[in-house]
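Got a structure for you, written out below as structure tokens; questions coming shortly.
All protein chains but one are shown at their positions in the complex.
Moving on to subunit A:
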Amino acid sequence: MKLDASKLLGFRLIASENRANAAASVKLGAKQGSKLGSKIGSKVGTKVG
């Protein structure tokens, strides 16, 4: 299925790092998808203190 990361809460934060991909509604393959999800976790995911 084709998902446009720019239309997905959270995932667009990472997709915006590569605006060409976000704008083109590319098919996000397994490798790229994993990167998106894990980067949400590392970039803005959890705050502990």
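Operating definition for what follows: contacts are C-beta pairs under 8 Å (C-beta built on N, C-alpha and C of every residue); 3 or more make two chains touch, one makes a residue touch a chain; residues count from 1.
One rule holds for everything that comes next: contacts and distances are computed from a predicted model.
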Item to check | Choices "HEXXH motif domain-containing protein", "Iron(III) transport system permease protein", "Na+/H+ antiporter subunit C" or "Spermidine/putrescine import ATP-binding protein PotA" - which one is the UniProt name of the chain not shown | outcome: "HEXXH motif domain-containing protein"
Checklist entry - Which residue numbers on subunit A touch the omitted chain? => result 1-5, 7-13, 16-17, 28-30, 32-34, 36-37, 39-49
